[in-house]
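Note that one protein chain is taken out, while the other chains of the complex remain in position.
For reference, chains read A and B in written order, and residue numbers begin at 1 within each chain.
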Amino acid sequence: MSENRNTLSKQFLQFLPDNAVLTHNEDLHPYECDGLSAYRQVPLVVVIPETIEHIVRIVNICRKTNTPIVCRGAGTSVSGGALPLENGVLLSLAKFNRILNIDPVNRLACVQPGVRNLAISQATQSYGLYYAPDPSSQIACSIGGNVAENAGGVHCLKYGLTVHNILQLKIVTIEGELLTLGGSGLDGPGYDLLALLTGSEGMLGIIVEIVVKLLPVPECASVVLAAFDEIEHAGNAVTEIIASGIIPAGLEMMDRHATRAAEEYVHAGYPDNAAAILLCELDGIKEEVSAQISQVKDILLKHRAVQTRIAKDEVERQLLWAGRKGAFPAVVRLAPDYYCMDGTIPRRKLAFVLNRISELSEEYQLAIANVFHAGDGNLHPLILYDANKPGELHRSEELGGKILELCLEVGGTITGEHGVGVEKLNQMCVQFDTLELSQFHAIKHAFDPDELLNPGKAVPSLHRCAELGAMHVHEGKLPFPDIERF
Amino acid sequence: MNPIINNDDTVQLQELTQNAYAKKIPLRIFGSDTKSFYGNKIQGHPLCLVNHVGIVDYEPAELVLTARAGTKLREIEALLHSAGQMLAFEPPYFGEEATWGGTVACGFSGPRRPYAGALRDSILGVRMINGKGEQLRFGGKVIKNVAGYDASRLMAGALGTLGILLDISVKVIPRPQLEMTLVLEQTPEEAITYMNTLAGGPVPLSAAAYVDGQVLIRLSGTQAAVQAAAVKISGQEHEPSSSFWQQLKEHSHPFFSTETPLWRLSLLPGSPMLKIPGDWMLDWGGAQRWLKTNEPANLIRDAVQAAGGHATLFRQGELKDQQMKDGENTPVFHPLSKPLASVHEKLKTAFDPEYILNRNQLYT
Partner (left out) sequence: MQTSIDKLIKLTQPGQEADAILRKCVHCGFCNATCPTYQLLGDELDGPRGRIYLIKQALEGNAVTRKTQTHLDRCLNCLACETTCPSGVEYHRLLDIGRNWVDQHVQRSAYDNVRRKLLRGILPYKRRFHFLLSLGQMMSFILPDAVKRAIPARQIRSPWPDKQHQRKMLVLDGCVQPSLAPNINTATARVLAALGISLVKADKAGCCGAVSWHLSAPEEARVFMRQNIDAWWPFIEAGIEAIVMTASGCGSVVKEYGAYLADDKNYAQKARRVSELTKDISEILVNEDLSFFNNTIKNIGKPQRVAFHAPCTLQHGQKITGVVETILQQAGYELTHVPDAHLCCGSAGTYSILQKDLSQQLLINKLKSLENDHPDVIVTMNIGCLNHLASGANTKVLHVVELLEKGLRQGKSLN
């Protein structure tokens, strides 16, 4: 293997400087994991190219030597999407961090994939424009990674996911060809490859340039915080807000654990004894927002909110969101490690699923903090554990698996925005049957016949599913419908 | 509540397809044939979806609707309407009998598209049959789902060439309290600037078009929002608000009553007017432009491509007869670059190895 490493790096060094080709163990270790540090693998080589030309040459070398490539943006994936391969090249896009062009008239920006999500909105702010999808990791995650995962955010209930907010992609294929997908207008000719590439977890092509759509900054945004004594009440309030015809810009829920941790981080004055809090943001024209905010407040009170509070200014609004966005990492204030789930369910099943989760939590003797995009039904149960205690990670994974299967049972999905990566491969065998998985593999082969781009991620091999003997659940129909569950 | 007939025709459709696959018989998939004018003309054994009908799932509070492909679009819209909701993409029908499957396969979106998203943006999941006769389900019925490749959105606008759509789930949105249309006399250049300036500001815009020296702006939202915005922007109120947009969407506006070939140009919304002789109508705030012209395809396509866009020969009109005579065919869709065409071919093969599904309808 070290021979492989040497021959490869020699070829890379022909066009890359020394510090852009890492081959020593000491340098490689910090690249062994992304935001899911429970999964680790030291790559063969790390390359840090700076131009598209570099990437094309790297791809050509890898194709000829049959070396797999794993792309890495900011390494914040929480599904192990950027986990390196032992015999593979880890291709970092961190140096592609320039905003190439901002076009205020057409309301778009052309950016390199390594640009941080938040940096786009900061750069376009002076034009009164912003990039809508705002994953909680937006301070750090790259737009390339967002496209690869089809990232969502707290505001995607109203403004959509990444796929709804990009106009064009340039990708380098495994053939070393530069393709432009989408159009400069609102669509491109032929199949909607832009949509197909979005969320493809780096398995179909390397994203090297992105044209994102920019939206006008709303004239007014206002957030209400509501505290509830019972999660169920909060869940009902969510359902009624949506049913009443209001689409909030964001509608988020945190349970007691998560609220406590977030409070310690930002000191936003979240109520500390509530079973759940809701954050509901409304934005738009002033007149509209003020009308809707009182409507929402009524609904919240009707569903027995014990406290409601409207952020008095922009500073407080930002603070309330900062706590929500930092909630994942902040939970380590409660336990040293967390394992984040990402299932999505029909909203009406919220209360049922949350109750089941808390039962599972007891069964597995692992605490769970819940932070989630309530408006979208996208749950993020954070399983709290201690990685230094033998067996705890394994137990968390098992519990996590159970939670995802629960999401499938009620007609949901195993991942709403974090992607499958390496972590949810087993649950993919439950969500999709053999024919569907084969179709995915066929799509993969249309782009990458030799499976060199991020192989082994996102779509499990049929072999793996067979070994697992997993039961495939369709449409919430259970494998054993006679067992009492509800 | 649900007067729509229910019939699941999956088994028959699947058998038919499997048989066609085994015997390599090309199929022509269709619903009510309201949009048969669109795309390259094809031959094939007819595979009709109109008996695969019904609403599979609709719970207004979830904002999700699932319906079978043969269901009439008007029935779906009426159902949504009764619950105070609607499809975000305002689909054109091009005929009373338009079906749900055909709507999705064509991927058309109406005037609301730039502000509320395209048809493909609303898609959450599909159940379909691929070219091998396998029944597959992609996406789902929840708002967010990134498990597996996004094969369901890929079906939007694929004209049935990748699969026979059985059921399609979409996200729906609440119907706005109020809509209002304002008209203003402008030159096309002024209109382009105007429409894009409005779109860049905090205005509840839901459509912007230009035709015959007039720019039309539609506002939608809560009563408060629309009224507040209407005061800020100039223009004469156009009543009833819906009539113009209905005509634009359905191509029943006088602009479209012609035998001249009709081109659909997809461009940057702020692109200046292209110097191609003909009659123009601008929709989508300038991002979708209709052009009636007899100019040759090459000239049009070169000009559009130079501006970064693409051109579709939407309705062939007289051109069809002309070509029939000349024995040559103007491709309907914008030619693809070589590597892109190769990806298309491989993808088609991945879903339909024997090329039995609407062969050649999109690209030949």
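To be clear about the criterion, a residue touches a chain if its C-beta (ideal position, glycine included) is under 8 Å from a C-beta of that chain, and two chains touch if they have at least 3 such contacts.
Model, not experiment: these values are computed from the prediction.
Colleague: What chains on display are touched by the one that is not shown?
Modeller: Contacts of the omitted chain with visible chains: A.
Colleague: Would you mind spotting which of A:Ala151, A:Ala234 or A:Ala330 touches the chain that isn't drawn?
Modeller: Checking each option in A:Ala151, A:Ala234 or A:Ala330, the one touching the absent chain turns out to be A:Ala330.
Colleague: Looking at A:Gly114, A:Gly152 or A:Pro248, which residue reaches the missing chain?
Modeller: A:Gly114
Colleague: Considering the whole complex, which of A:Arg5, A:Arg63, A:Lys95 or A:Arg304 touches the chain not shown?
Modeller: Here the residue in touch with the unshown chain is A:Lys95.
Colleague: What residue numbers in chain A mark contact with the hidden partner chain?
Modeller: Spelled out for chain A, the touching residues are 19, 22, 24-27, 29-31, 33-35, 37-38, 48, 74-76, 92, 94-95, 97, 114, 116, 118, 122, 137, 139-141, 264-265, 326-330, 332-333, 336-338, 387-388, 393.
The criterion applied here is as follows: only the chains that are shown with their structure count from here on.
Colleague: In angstrom, rounded to a whole number, how far apart do the mean CA points of chain A and chain B lie?
Modeller: 29
Colleague: Which residues, counting only chain B, touch chain A once they are in their complex?
Modeller: By the definition above, chain B touches chain A via 59-64, 84, 107, 113-114, 117-118, 120-121, 130, 134-138, 140-151, 153-154, 156-158, 162, 173-175, 196, 199-204, 221-222, 224-225, 227-229, 266-270, 284, 287-288, 307-310, 312, 333-334, 336-337, 339-340, 343-344, 346-347, 349-351, 362-363.
Colleague: Quick one: which bits of chain A touch chain B in the complex? Just the residue numbers, please.
Modeller: 103-107, 127-129, 149-150, 152, 156-157, 160-161, 163-164, 173, 175, 177, 179-181, 183-193, 195-196, 198-200, 204, 216-219, 239-240, 242-243, 245-247, 284-288, 290-292, 344-348, 373, 376-378, 411-420, 424, 428, 431-432, 435-436, 439-440, 442-447, 458-459, 474-475
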